[in-house]
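A single protein chain has been omitted from the complex, and every remaining protein chain is retained in its original position.
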Amino acid sequence: MTATTGPASLSELIPDSKRAPKVRRPFPQRILGIWALLVYAWLFAPIVVIVIFSFNDPVGKFNTSWNEFTLDNWAHPFDKPAYRDALITSLQVAFVSVLIATIVGGLMAFAQSKYNFRGKGAINILVVLPLTTPEIVMGASLFTLFFARNVGFGFTTIVIAHVLFCVSFVALTVQARMRGFDWSLEDAALDLGSTSWQAFTKVTFPLILPGVAAAALLSFALSIDDYIITSFVAGDRTTTFPMQIFNANKVEIPPQVQVLATMILIFTLGLMAIGAWRTVRSEPAGG
Amino acid sequence: MAGTANTTLKKGKKGTYGLLSPGVLWLLLFFLVPMGSLLKIALSEKPDPWLPEYDFTWHWANFSDSVDRFGTELIRSFTYAGIATILCILIGYPLAYYLAFRAGKWRSILLGLVMVPFFTSFLIRTIAWRTILGGEGPAVWVVETLHLTGITDFLHITSNGAFLNTPQAVIGGLTYNFVAFMILPIYVSLEKIDINLLDAARDLYDVPANAFRKIILPLSLPGVFAGTLLTFIPAAGDYINATLLGNVRTSMIGSQIEKLFLSESNYPAAAALSFIFMAIITAGVLLYAKVLGTEELAA
Partner (left out) sequence: MARRTSPRRPAAAGALPSDPELANAVSITRELTRRRFLARSGMAAGAALFAPSILAACTTPGSNRFTVSNWVSYIDEDDSGNPEGKGTTLYEFQKQTGIDVNYLTDFNDNDAYFNKSFSPLLGRGKTINADVVMPTNWMAARLIDLGWVEELDLGNIPNHANLLDAYTNLDWDPGAKHFMPWQAGIGGIAYNPELTGGEITSANDLFDKKLKGKVTMLTEMRDTVGVVMMGQGSDAAKADPDDINKALDEIEKAVDDGQILKFTGNEYLQGLEDGSIAACVAWSGDIYSLDPELGIEFVVPDEGGTQWFDTMVIPKGATRKSQGEEWMNFVYDPENAARITEWVGYISPVKGVKEVLEAAGGDSAELAENPLVFVDDETQKRLQVFGPLQQKDEIAIQTRFNGITG
């Protein structure tokens, strides 16, 4: 296969009579932009409420009704050690789970996308099955498994559960990204003298990186917010942030909860800002 | 272009199974095995509700009893989840399109921004929605001040002027909490469409809508499919939205399963109901895949 010197674009092949006038229609573009804005407003509406309520001094134990403005909550954000410790646990769980799930799921997606092999269809089904399982069922079944095998409930069992439900998400997302991937790029790299490993890491992986990154992001959000499954496998010694909130929710919603949530928000927005700055600075023309 | 790209899959070799094994092992060990024992429980009887002992008796009645008892909630769950999924597509597809084709170098940041709300706790977000939609909240205030109550009631967006404690609120909650799972996969599949293909499409079709319909939409279907799976299925199993935003007639199948497990200690019935739920979903997924065209999804 040699380089072709074909037409630069399809339009060269099409006779003039059939070619469409190149009129850019601004109308759909503006609508799309407005729609995007509305969607973001909707997505962030409750977030705005949460931030506002982090400055609320509630009358009773439930921070759900505006009373009066106070900076006290922010002055003592780590009061209520139970919530603080639970948040740290959640972050630790999420970090480890996402790492494992992204690698394991990514490898699977890679193999599924690149090769044909026996058992491929079966593995496809196996990957999708956990997604068809309601959380309560997955939680109860994992509980039964760990309990029967006398495994101590705690951080490890939580991570196992989180990786379980993230792996499928990762595999699907990366597979979607890799569908129709052009393997001749790897062939080219091999032709150029690199090993398969180099071909993968320097050619293929960077191109699927957006899919992998999206999957990792998704997994992080799933892990940090999981309640039902975690509540079954956490045992009585480990508490994650959602568990703490849910457990306490019957008796209290202290403002620290909104404060901690806002902190997470600021942190993630900060990361995005850094990413944005680097993108604007260094992205080559054409995006 | 398309002719010279090599998209055919390679024959698997020994190393392939190495790549697959951690994932497959994990799923086997932590998913299939526990599901197997749950299936066994679904066919068992629990002679004493308080004691964790089961008699395996091929008790198929667990399944039929569950359908009898919870048919309404099953249908309701799939209906709510279905509506929410359609809403997610209607809301999410244009946004994914915008991100993929109009956002230029900002697309990654904007995509990340879509995810940011979902890093806060689900419960806190939903409670915030209760504040927004509640009787003293801004939503009701806007509707009342603009005298739109009649219209919103007619359109079934509100019930007697109330947003909260209605099926609409539950569906709204489901849509909100799962829309990111629709946007992401659609974006991923739109974003990788070859830009020359887009140019060609615009050249070929005088009406952009046709270019969209004939070229872009079909290419984005794998993303829509993945997004639908990732939205519909968890939404059907969710019950916390229904508990916090709904009323006594909006409960979903997840809370029935939970009550069977925890409140009635009836693990066999809970397990049976779970499998019925999963079976229906699996059948639905296979049907949906067929309708969309399996060549898109055969991997």
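The chains carry the letters A and B, assigned in the order they are written, with residues numbered from 1 in each.
Just so it is clear, contacts are C-beta pairs under 8 Å (C-beta built on N, C-alpha and C of every residue); 3 or more make two chains touch, one makes a residue touch a chain.
Keep in mind that what you see is a predicted model, and the values were worked out from it rather than measured.
Participant: Taking the complete complex into account, tell me which visible chains touch the one left out.
Facilitator: Counted over the whole complex, the chain not pictured touches A, B.
Participant: Using the touch definition up top, pick the residue from B:Gly15, B:Gly36, B:Pro52 or B:Gly71 that touches the left-out chain.
Facilitator: B:Pro52
Participant: Which of these touches the unseen chain: B:Gly18, B:Gly36, B:Gly104 or B:Gly135?
Facilitator: B:Gly135
Participant: Where does chain A touch the missing chain, residue by residue?
Facilitator: 1-4, 59-62, 64-65, 67, 76, 79-82, 89, 92, 95-96, 99, 143, 147, 152, 154-156, 182, 184-185, 187-188, 191-193, 201-203, 205-206, 209, 231-232, 235-239, 246-248, 250-252, 254, 256, 282, 284
Participant: Using the document's contact rule, name the residues of chain B that touch the chain not shown here.
Facilitator: Touch with the absent chain occurs at residues 1, 4-5, 48-53, 69, 130, 134-137, 160, 162, 164-165, 194-196, 244, 246-251, 255-256, 259, 261-266.
The rule is short, and it goes like this: only the chains that are shown with their structure count from here on.
Participant: When the C-alpha atoms of chain A and chain B are each averaged to a single point, how far apart are the two points in Å?
Facilitator: So the centre of chain A lies 15 Å away from the centre of chain B.
Participant: Mind listing the chain A positions that touch chain B in their complex?
Facilitator: Touch residues, chain A against chain B: 1, 4, 9-11, 14, 18-22, 25, 28-29, 32-33, 35-36, 39-40, 42-47, 49-50, 53, 64-65, 103-105, 107-108, 110-118, 120, 123-124, 126-138, 140-142, 144-145, 148, 160-161, 163-164, 167-169, 171-173, 175-177, 179-184, 187, 210-211, 214, 217-218, 220-221, 224-225, 227, 241-242, 245-246, 249, 253, 257-258, 261, 264-265, 268-269, 272, 275-276, 279-280, 283, 287.
Participant: Spell out the part of chain B that touches chain A in their complex, as residue ranges.
Facilitator: Per the touch definition, chain B meets chain A at residues 4-13, 16-17, 19-20, 22-24, 26-28, 30-35, 37-38, 41, 91-92, 94-95, 97-99, 102, 104-132, 136, 176, 179-181, 184-185, 187-189, 191-192, 196, 199-200, 202-206, 208, 222-223, 226, 229-230, 233-234, 236-240, 253-254, 257-258, 261, 267, 270-271, 274, 277-278, 281-282, 285, 299.
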